[in-house]
Each structure stands twice: as C-alpha cells, then as structure tokens.
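Missing here is one protein chain; the remaining ones are kept as they sit in the complex.
When the chains are written out, they are named A, B and C in that same order, and each has its own residue count from 1.
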Amino acid sequence: MKIMVLLFGACREAAGTHQWECEIEAPADVKRVFAATRERFPELDRFEPVALFAVNEEHARADQPLRDGDTLAIFPPVSGG
Amino acid sequence: MKIMVLLFGACREAAGTHQWECEIEAPADVKRVFAATRERFPELDRFEPVALFAVNEEHARADQPLRDGDTLAIFPPVSGG
Amino acid sequence: MTDMPEDIFEITREPIDKLGLERRLLTSAAGAMVTFDGVVRDHNKERRVVRLEYEAYAPMALKEMKRLGAEVRERWPEVERIGIIHRFGSLEISESSVVITVTSAHRRVAFEACQYAIDRLKQTVPIWKKEIFEDGQEWVEGQQPSDFRLRTSEAVDSEPG
Partner (left out) sequence: MTDMPEDIFEITREPIDKLGLERRLLTSAAGAMVTFDGVVRDHNKERRVVRLEYEAYAPMALKEMKRLGAEVRERWPEVERIGIIHRFGSLEISESSVVITVTSAHRRVAFEACQYAIDRLKQTVPIWKKEIFEDGQEWVEGQQPSDFRLRTSEAVDSEPG
C-alpha cells in the first residue's frame, strides 16, 4: 500500500523535502510508516522522541492503523501563535 | 467659607442643576456640605445612603475637612465602562 | 501619581480611534497586545436599549485613568504600554464607550492587566451612564466600591439624616 508522507517545520528542513510516497506492506500503522520514513531520511532520527502525527489532517496517535492512500503528516510539537 | 458643589449623574438630574455654591461656616467637612446640599435640594435625600464624594478631583470620605474654595463633587456609584 | 509618557489616557466626546490607539502603543518589544472594547449592546436584562448617554466628571476621570495606569504598571512591571480611552455623550448601539489596550512581551501579563484595568475603571473612574429605552430611561446603578479609599457611606450613615 502507498502512504503519502508530509513533513513540516524542523522535520521538513532536516529531511530536506516536504513529502515522499512510502510503499509499505499492509497492515501498517503510523509508527511503522514513521520508522520507514526515518530509514529513508536518517536526519529524522532525532525527532523520534518528540514527533507528532496527523492522518488525513486529523491528529493521530502512533498506533493508529493506516489504509492505502492515507496521508500521514509528521511534525515537531507545534509553535504557532 | 465657600464651597463649589458639583453634582453628577442621577444626583445632577435629581437636583436639576450641575452645580451650586454653598456658603457654610467653618469648620466644615464633606458630610456637613452634603447635608447643606440636601437641604437646598431635598430631591437628593434618597442618595444619602449611597452617595460618593470627591474633593478637588480626588475621591474623599465623608469626614474629610474642607477649606474655603474647595470643590466638592457629589455623585452616585460610578457606572462607566 | 506619575504617568509614563508613552502611555495614553484620554476622555473624549468623539468616536474612539481604536486602531490609532493600538498603533501608537505598539513597540518592537511587544509580543502580545490585548484590547478590551466595551460596546453599547441592544439590551439589558431583557429590555431593549436604544442608546446610552455617558456623563463624565472629565478632569477627575482623566486623573483616575492615569492613576489606574500607574497602578497597573506597579502590579505588572512587565507591561510594555497601556492605553485607555473613554468616550462620553450619546452613543448608539455597537459604538465603543471604552477601549483599553495593554501590550507586553508575553500574553499572560497583557490579558491580566487589561482585565484588571477595566474591572478597576468601573469602580474608580467618575463616569455614569443612562440607558435610553424605547419607552423610558434609567441610570445604570453602579456598585458600591470595595476600595477603602472610596467607601464613604459608613461615615455618612452614622450622622442623622
């Protein structure tokens, strides 16, 4: 299955890209795709303890299952305002 | 001695005037001039329990002494804002 | 009572220039600006209000507004700027009667100081308002101040009427 992965803020900057398409075998969840993303962009390893996630534009926990075609956003804690 | 008495808000409206000059024998304090003012404008009697005062543009208590030429303002609790 | 030269205290018959007030108060050290805008609403306790009439003891009101500004700065030294403009005269629905703006580096101080300022203004600044209804009018009753400086009625009460 294919997951569109979006990166934001310091994660985007560290990876050097805003997005990539992750091919992964089902069943997958957020943390497996995050692991695959870190494998592809080892610069993201340092975000492992702090990263937050969103699936299809909704905040999500690391154990949330993913379906083919989902969009997973990976980002550091927000700092807007 | 002469005290300039100013009336505001519902006190002004009840008395039908914004100010009057009160002639009173020394020594005088706020409550004596207030009493003289109520004598002159009996419509002010109903404000006796609630009225507040200012002497020369500063909040004042009823027992504050007055000097010739002072300005005494008499008014209900404020309701600005 | 010393007022900081950059703070703004005004009492005016003209409509309040809120944006202008905010612009004049905004400094490069400010990270937060909180503004309270008191506007005339169309009802009070289920009764329809047509307009409000504000009466001020103008010179004393200005003094008290400056005193309030100094008091705010004493309580919150982190306040960057404070500005208070109160209007008087006849005000239509949705017109501003008072605008208070506080700036500071961080938002918490600006919120607290601004809320304190309007709470306090309603106790100490000599301004009165009358509600004009479709079928009558009525002075709004202010609260007896809790502040010792302003509490005078005990002394009066002890005198014969």
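FYI, contacts are C-beta pairs under 8 Å (C-beta built on N, C-alpha and C of every residue); 3 or more make two chains touch, one makes a residue touch a chain.
Model, not experiment: these values are computed from the prediction.
Seen in the complete assembly, the chain not on display touches A, C. Among the residues A:3, A:22 or A:73, only A:73 touches the chain that is left out of the figure. Seen across the whole complex, the unshown chain contacts chain C at 18-19, 22, 26-43, 93-94, 105, 107, 110-111, 114-115, 118. Residues of chain A in contact with the chain left out of this view: 6, 8-10, 12-13, 30-31, 34-35, 45, 48-54, 57-63, 73, 75-81.
Definition applied: only the chains that are shown with their structure count from here on.
Measuring from the averaged C-alpha position of chain A to that of chain C gives a distance of 50 Å. In terms of their C-alpha centroids, the spacing between chain A and chain B amounts to 73 Å. Chain B and chain C have Cα centroids separated by 24 Å. Multi-chain contact residues of chain C (touching two or more other chains): none found.
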